[in-house]
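Below is one structure, written out as structure tokens; comments come after it.
What follows is subunit A.
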Amino acid sequence: MSSLASIEGLFYLAATIAIVASLKVVTGKNTVHALLYLVISLLAVAVCFYLMGAPFAAGLEVIVYAGAILVLFVFAVMMFGLGIDETHNAPQSRGLSLWVGPVFLGLLLLIELIFVIGNSDLSLQLNNQIVDSKQVGMLLYGPYLLAVEISSFLLLAGLVAGYHYAKPESRGGRL
Partner candidate 1 sequence: MMLTFIIFGLLLSGSIAWVTDNKVFAGIKFQAKWVSLLSVLALGSCFLLLVYFSNQNFQQLQLFERVSWISSLNIDYALALDTLSITLIVLTFILAVVCILVSWEEIQEKSGFYYFNLLATFSGVIGVFSAVDMFLFFFFWEVMLIPMTAIIAIWGHENRYFAAIKFFIFTQVSSLLMLVAIIAMAYIHQQQTGVMSFYYQDWLMLDIKIGVAQYLMLGFFIAFAVKLPSVPFHSWLPDAHTQAPTAGSVLLAGILLKTGAYGLIRFVIFLFPQASENFAPIAATLAVISILYGAKMAFAQSDFKRLVAYSSISHMGFVMLAIFSFNEIAYQGAIVTMVAHGLSSAALFSLAGMIYQRIHSRNLNDMGGFWQSAPRMGGFGLAFAAAAFGLPGLANFVGEFLSLVGAFQVFPIMVVFASLGLIGSAIYGMLLFQKTFQGVPLKQVQDLSVREFFICGSLLGLLVVLGFYPNIILGYAFGVFA
Partner candidate 2 sequence: MTEIPLTHVLILSSLLFIIGFVGVVVRKNTLFMLMSLEVMLNAVGVAFIGAGSVWQEADGQIMFMLVLTLAAAEIAVGLALLIRMQRRYRTLNIDVLNQMKG
């Protein structure tokens, strides 16, 4: 058992934080609190990334995910009043009975996944060599150029769709 300060210790700690935060996201009642837990979860995962030797990914996770996407979330919730519904009006997700089925299903899936992971003889260890941003960049603008272009189209489509749906219903068009 190595110390907490070792890399492994840090990884397991971050992983635990990520899991607990995610659980809080899923079970939370207050929208804004849940969002903040999600940020924590993402940051914890970013730490994991860093520890797994992917600092570039960790950076992206912090900047893009926690920084941009989650901020978008918060903006939307704050500006359009999306949080009201859950915090004030809807007494839902309270009954435990609602949880039984999905949790059972989830556990079943988990058991299966762990069974699969355990069964396959992956005795591989993570490598502590860092895969740096240069390598990523070389690959990204080399063999994956097409994927990049496609992603850009995807983002454009997201932009157009987001604009289209979010604009006021001026002519009474349907959803």
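Just so it is clear, contacts are C-beta pairs under 8 Å (C-beta built on N, C-alpha and C of every residue); 3 or more make two chains touch, one makes a residue touch a chain; residues count from 1.
Regarding selection, all candidates are chains of the complex that A comes from, given by their letters.
What you see is a predicted model; the values in this text were computed from it and never measured.
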Touching partner of subunit A in this complex, picked from 1 or 2: 2
Touching residues on subunit A, where the partner in the complex is candidate 2: 2, 7-8, 11-12, 15, 18-19, 22-23, 25-26, 28, 31, 34-35, 38, 41-42, 45, 48-49, 51-54, 56-57, 60-61, 64-65, 68-69, 72-73, 76-77, 80-83, 85-86, 89-90, 92-93, 98-99, 101-103, 105-107, 109-110, 113-114, 117-118, 122-129, 131, 135-136, 138-140, 144, 147, 151, 154-155, 157-159, 161-166, 168-169, 175
